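Of the protein chains in this complex, all but one are displayed in their positions.
Chain nomenclature is as follows: A, B and C, assigned in order of appearance, with residue numbering initiated at 1 for each chain independently.
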Amino acid sequence: MLNGLDIEGNSPLHRMPVRGKLIVLFTAAIGLFFLSDLRLLVPALGLAAALFLSTGIGIAEAFRRTRFVLFTVLLVAAANYVFVSPHEAVVVFCRLSILVLLAATITAATGISAFMDEIARLAAPLERLGLVRAADVSLAVGLVIRFVPEILARYHDIADAHRARGLPLRPLTALVPLIILTLKDADTIAMAIDARGFRRH
Amino acid sequence: MDIVFSAATVRYGGRIALHPLDLSLTERRIGVVGLNGSGKTTMARLINGLVKPTEGTVTVGGLDTVKDEAAARGRTGFIFQNPQHQMILPILAEDIAFGLKNRGLAKAEIAERTDAVLARFGIAHLARRRVHEFSGGETQLGAIASVLVTGPDLLILDEPTNQLDLKNRTLIERTIADLPEQVLVITHDLALLESFDRVLVFSEGRLAADAPPDEAIRTYRKIAAC
Amino acid sequence: MDIVFSAATVRYGGRIALHPLDLSLTERRIGVVGLNGSGKTTMARLINGLVKPTEGTVTVGGLDTVKDEAAARGRTGFIFQNPQHQMILPILAEDIAFGLKNRGLAKAEIAERTDAVLARFGIAHLARRRVHEFSGGETQLGAIASVLVTGPDLLILDEPTNQLDLKNRTLIERTIADLPEQVLVITHDLALLESFDRVLVFSEGRLAADAPPDEAIRTYRKIAAC
Partner (left out) sequence: MTTRDLVLVALFAAIMVVLGLLPPITLGFIPVPITAQSLGPMLAGCILGARRGFLSMLLFLLLVAIGLPVLSGGRGGFAVLAGPTGGYVVGWAFGALVCGLIAERLVREGQNEIAQIAAFVAAAFIGGVVTVYLFGLVWLSYATGNAFLPAVAASAAFLPGDLIKVGIAALAGRAVLAGYPLLPQRA
């Protein structure tokens, strides 16, 4: 999900300012909370899916990006089915799926640099108070998005290293090298940021 | 040990990385060269089952790398293109011992074998050091030790002299020459291959040449000049 | 641009990595060779202030790398030993643009300069691609573009042909030869240095030779043979 990867394109969603997109998402997140009428939720789910596809992402990629989260949404819904009621299960499923799709839509239609500009703008008032440096906050957000695939790639490296040596892959024996390898990468990246003058001192 | 590829093909997603490959390797010193992205690492990973053939089969000493995965893998050791990523525990001696512990050996034997392999590669002084602070040459030697300690019959090295100076390069070259084990080396360092028995040249996922070093290197130079 | 080391010394923890170095570099093509761990990367990092001298000073074009850190750094670009880790944002064009944004340029100028540098290195087709999917040669070129776009006077390359095949190696060699900027290259690939103006040989943290390529390489071979 958080591959930080926008789909190249020029759809209305791509051109919409980041702030507008975030406001829509917040509003939806809060609004959906109060909504439990399936006559509204089901069409809304259809609309969210349509919006997602309107970014030009393509069905296969859209499914690839959301299947994992949608699976966990299904689990949450199943729990509601068992413990609460079938109606509540469908409501929860629609509510969460809509949010997932909207969030994924924004991810697909917004470049990382656009995100970071917006965050810098939001952080500017805090900078005036001397609390944070706005540019640092947006850089940090960009770095998180960069690190997620990097951590997953390192995890694959470590899994391969275990397999190559015929060792069973246990979460704990994977966790420690995973942290150390990514720490090492992080140090190199820190140096690159300095070398390229990404931060004004 | 016989390494046999029968119409082995690899696709990543839809893209083909290795076209159907038929090949039988028995030589003691096998080299692999080719342009970046030509499928060398993919081919090597097929041998120890890290990559599974999309079609066809690969067998090592008669064992199928898919059906007899664990047994086949036990017979090959693999040194990664970036061996730093293959050290699992942070202290060298712990990392070497870790591979043995999982084979259910007794403590005393683990210690003995660890010491022996460290001595064999002249790196006993590195035993308690942090692997992530090692220099390039130290990392390579440490990785070779941690792999050979489990006693594989075949050792695969993916670009082992990459970041090395002339001295460490010579050290690795000699280490490889002296290994009693069968060895397959992928490299861009053509001088390393001079004494090899057989050299494979890959190009765009296909075997472009399979010959003694001189001839293979000539073919490679021609491909690279295009 | 003048690069001047005055008794510059580097210690990590207590250990000395670079003994007091006095040196003035003005040539357009400067090479650096030496054994693993001999202090090459440390010396290069002094030039752009990534490492601070424990004692002594380093100046670049008259600017002290400690006192005028930001200004001095603005005049040098650095390509890391592993350039994959120096791409900070995941899409090449965004990575290149980000370096400019922090210099406070206008949007239109950023876009224009980004396009120009991509065209200069013939990698316009990579602009929207994910940097971590690049091949070795593509990564090197992308890193060079992302650094040169900010207009440094001096470019430092730390082992730029490490993982490259013959073809990509030649590409980088030509790219370096054609750069109008002053260039300092650290490498184990001796052929790369043949046309250079001046080559420094490091050994155990000291300058062991400072000569034209032929002579420097001879000294280096002698050191490596010990």
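The criterion applied here is as follows: a contact is a pair of C-beta atoms (placed from the backbone, for glycine too) under 8 Å apart; a residue touches a chain by one contact, two chains touch by 3 or more.
This one's a predicted model, so the numbers in the text were calculated from it and none came from an experiment.
Among the chains on display, the ones the left-out chain touches in the entire complex are A, B. Only one residue from A:Leu99, A:Ala134 or A:Ile158 touches the chain missing from this view: A:Leu99. Here the missing chain is touched by one residue of A:Leu13, A:Ile57, A:Ile119 or A:Ala161, and it is A:Ile119.
Listed residues A:Leu41, A:Val91 or A:Leu139: the one in touch with the omitted chain is A:Leu139.
Only one of the listed residues, A:Ser11, A:Ser36, A:Ser54 or A:Thr182, touches the absent chain: A:Thr182.
Residues of chain B that touch the chain left out of view are 89-91, 130-132. By the touch criterion stated above, the residues of chain A touching the omitted chain are 1-2, 22, 25-26, 29-30, 32-33, 66, 68-73, 75-76, 79-80, 82-84, 96, 99-100, 103-104, 106-107, 119, 136-137, 139-141, 143-144, 147-148, 150-152, 171-172, 175-176, 179-180, 182-184, 186-187, 189-191, 193-194, 199.
In this section, only the chains that are shown with their structure count from here on.
Taken chain by chain, the contacts link every pair, so each chain touches all the others. Inter-chain centre distance (chain B to chain C, centres taken as mean C-alpha positions): 31 Å.
Centre-to-centre separation of chain A and chain B, using mean CA positions: 37 Å. Listing the residues of chain C that touch chain B in their complex gives 34-38, 81, 135-137, 159, 162-170, 188, 220-221, 223-226.
Interface residues of chain B, counted against chain A in their complex, comprise 48-50, 70, 73-74, 77-78, 80, 84-90, 98-99, 102-103, 132, 146-147, 150.
The touching residues of chain A, when paired with chain B in their complex, are 154, 157-158, 160-168, 173, 176-177, 180-181, 184.
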